[in-house]
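Here the complex is missing one protein chain, while the rest keep their positions.
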Amino acid sequence: MMEKTQKTNWVLTIVLVLGTVTVFFPLYMAFVIAFKQPSEMTNDVAGALALPAHFSLENFRQAMEVTDFWHSLGNSLLITLVTIALSILIHSIAGYVIGRSMAAKKSFRLIYLYIVSGMFVPFSILMMPLVKQTAQMGLGNRAGVILLYLVFYMPMNVLLYTGYLKNIPVALEEAADIDGASTWKTYWTIVFPMMKPMHATVAILTALGTWNDVMTPLVIMSGTGQNTLPLAQLNFQTQFGTNYNLAFSSYILALIPILLFYIICQKQILNGVANGAVKG
Amino acid sequence: MSKRKIARRWTAMVFMAVGITGLAGCAGSETEGKVEVELVSYKPEAVEAFEKIQDRFNETHQDIHLTIDSPNEAMTILKTRFIREDYPQIVGIGGDINYSNFLDADLFLDISDLEEVTSVKQSYQDMSKELEFVPREGVYCLPYAANAAGILYNKDLFEKQGWEVPETWNDFVSLCKEIEAEGMLPLYFGYKDTWTCLAPWNALAVGLSDSDTCNEVNLGNTTFSEEYREVADKMRELLSFGEPNPYAYSYNDACTAFARGESAMYPIGSYAIPQILSVNPDLNIGSFPFPANENEADNVLNSGIDLQFCVMKDCENKEAVYEVLRFLYEDETIQVYLDNQGGIACKEGDFDIPGELLDMKNYIEGDRMADFQDHHYPSEMSVDAMIQTFLLNESDNAADIFLAQFDSDWKRYNRDLIRKVQQYQKEREDGK
Partner (left out) sequence: MKSKMTNRDKTFWAVIIPVLILFFAFNTLPMIKGMIYSFTNYRGYGSYDYVGLRNYMDLFSDARVGKSYLFTFKYALAGTVLVNVLSLVMALGLNSCIRFKSALRGIYFVPNILGGLVIGYIFSFIFTYILPAVGMAWDIGWMKNSFLASEKYAWIGVLVVGVWQAVAMNTIIYISGLQTVPQEVYEASMLDGASKWKEFWSVTFPLVIPFVTINLVLSTKNLLMVFDQIMSLTKGGPAQSTESISYLIYRNGMDGGQFGFQSANAVIFFFVIVAISIFQMTIMNKKEEQL
């Protein structure tokens, strides 16, 4: 294919750069608070937007100590990464099977609706029975949380994968079938790699859901002595007082890994196209 | 991607998953030859005090090992543990509607054979009795520490201006007017977080209404429209002395504002003091009981059980658990807790009253105290939000609407309870 260098659209660039104010302004406030002392907190606008009196990483150090940062981060990473890996493997093939059969077979159309409608069950109604069920099955731990995430995000991910497949022509698979390859093999060698942009998208969206989640680990893992970052961050809030300064430094620390992960995944979404995997 | 590579990945995944299960399996170790006692407290802010108490206990006891947990979101964790039937032996909770509900669900053990229950101050014994939906035989909790709520005031400012702590409603209103005349804000509310509406409400209601109002309503002897009329009127009267549009400002805003000297007084409990001091460590804070009445003698201090210990019904090793409770109730142990957390001891005896509560000393020593009324409100009724709605409604009959709704909602949310209470009453009368 001929590589055409397109002209940069400067007007659009400027508009989008200006738009980042809507993100940078709140983010600036968060940063300033993360560096301040509680005694610098105030209700007047100028004071709140002012830079902290001293810049020191002391708040961050304390926040890391209070949350047992490396340990909690390890748990959060473990849970999120395993969930993502399993989601990509299991949900993609489920999405493929459903997506390719749904048009012709009523049974798969029903399965599709059944799974997707699972997305709309309010967590509150599931919570109590799940707590009991996981405890009885010996899953009141990190493995249980991962398993639950796999189920919670299945509807969304199946929806995403089936939607994406609509734009991927079946011709390639049919060719492989004619060559005598098994469906299993065709899937893993041809279809799976072609869905790379969607894998990256699923990875981001699943990570988004799991990284900040408090409720599931709180009710499932409590008492195991294991904390995820959001659980450890509850330390900054008690019933009648919140240490916003430490909390904000901790939240900013927790933001970095997922932001990096997002940037990596973004590259994958684009690379998928550069490889010429998806072409009509 | 090759098939082999995929297979390898799958295997890795499976191993990872197995590894996690294995890791989680080895939590919770047994201490050899010792009886384990686990106490779960709902106050994560007191974790340091509890660690100290726990270490002291374990140093002095060879045969019992005590673990005190103070997790965040303790009520959620406790409820989920109850579902799993994974009960600790002792729970440390507040003397509020949760206690009433847990007790009603028959979760707690009768500890009336523990000698310590007799050394609890009378008003706290009464309070915990009143928390029982239907009066029960026996004692189900050991009240430990109490808090007090009234009005916080800026001591230095009061001294400088020569203002006196008011003792009657009239004094209070004229003080507020005086403060306003000086160009200052008398009160700060922070009604955005609805629960803050309950702080002045409770403090007023203890003085203007009986402590067993809710129970009397359940028995059909009175209505809230009758009991709370004056409370509602005074709540509205207060509004004019606070910041304009108080519904825009949160609890945290109010703490910061009071800490920065933006208002002379702040109608909230002593529990807000640490948050205020974090913003302004030099502030000299005092606290006086809400002067709700025209006659000082009618005023009552709003004080509730902030921490009490209950023993779970199915607990084994009752002796070991009692030993823990005895240790917790030694004067020295209580003082360790109070030094760290402030507050009032529920035990009879000579305990230090924290500086910020000194203006309440007469009430505390004279046992002139009554529980927070909201400890009897079902939380799902959201009385706090109803009060906020009432204050926002500026029409003339706002109080009528509010009180009528209070009565009708009360009946709806407490339907099962009212039936139970009235049935109990009927049985008792029949029995006579």
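Going in written order, the chains are labelled A and B, and every chain counts its residues from 1.
As a working rule, contacts are C-beta pairs under 8 Å (C-beta built on N, C-alpha and C of every residue); 3 or more make two chains touch, one makes a residue touch a chain.
Treat the numbers as computed from the prediction; the structure is a model and nothing was measured.
Q: Where does the absent chain make contact, in terms of the chains shown?
A: Answer for the hidden chain's contacts among shown chains: A, B.
Q: Tell me which residue among A:Pro26, A:Gly138 or A:Pro193 touches the hidden chain in the full complex.
A: From the options A:Pro26, A:Gly138 or A:Pro193, the contact with the absent chain belongs to A:Pro26.
Q: If the hidden chain were put back, which of A:Asn141, A:Thr201 or A:Thr238 would touch it?
A: That would be A:Thr201, which touches the missing chain.
Q: Even though one chain is hidden, which residues of chain A still touch it in the full complex?
A: 1, 4, 6-10, 12-13, 15-17, 19-20, 22-24, 26-27, 29-30, 33, 43-45, 48, 90, 93-94, 97-98, 100-101, 108, 111, 113-122, 124-130, 133, 147-148, 150-152, 154, 156, 159-160, 163-164, 166-168, 177, 182-184, 197-198, 200-201, 204-205, 208, 211-212, 230, 233, 236-237, 242, 244, 247-248, 251, 254-255, 258-259, 262-263, 266-267, 269-270, 272-273, 278-280
Q: Where does chain B touch the missing chain, residue by residue?
A: Touching the missing chain: residues 75-76, 79, 82-83, 97, 101-102, 104-107, 192-194, 245, 247-250, 252-253, 378-382, 385, 388-389, 392-393, 412-413, 416.
Everything that follows uses one rule, which is that only the chains that are shown with their structure count from here on.
Q: Can you work out the whole-Å distance between the CA centroids of chain A and chain B?
A: Their C-alpha centroids are separated by 38 Å.
Q: Give every residue of chain B touching chain A within the complex, in rising order.
A: 1-3, 6, 9-10, 13, 16-17, 20-21, 23-25, 27-28, 43-45, 71-73, 76-77, 80-81, 83-84, 86, 251-253, 256-257, 260, 262, 269, 271-272, 274-275, 278-281
Q: List the residues on chain A that touch chain B in their complex, please.
A: Residues of chain A touching chain B: 38-39, 41-43, 78, 82, 85-86, 89, 128, 131-132, 135, 138, 140-143, 146, 185, 188-189, 192-193, 218-219, 222-226, 231, 234-235, 237-244.
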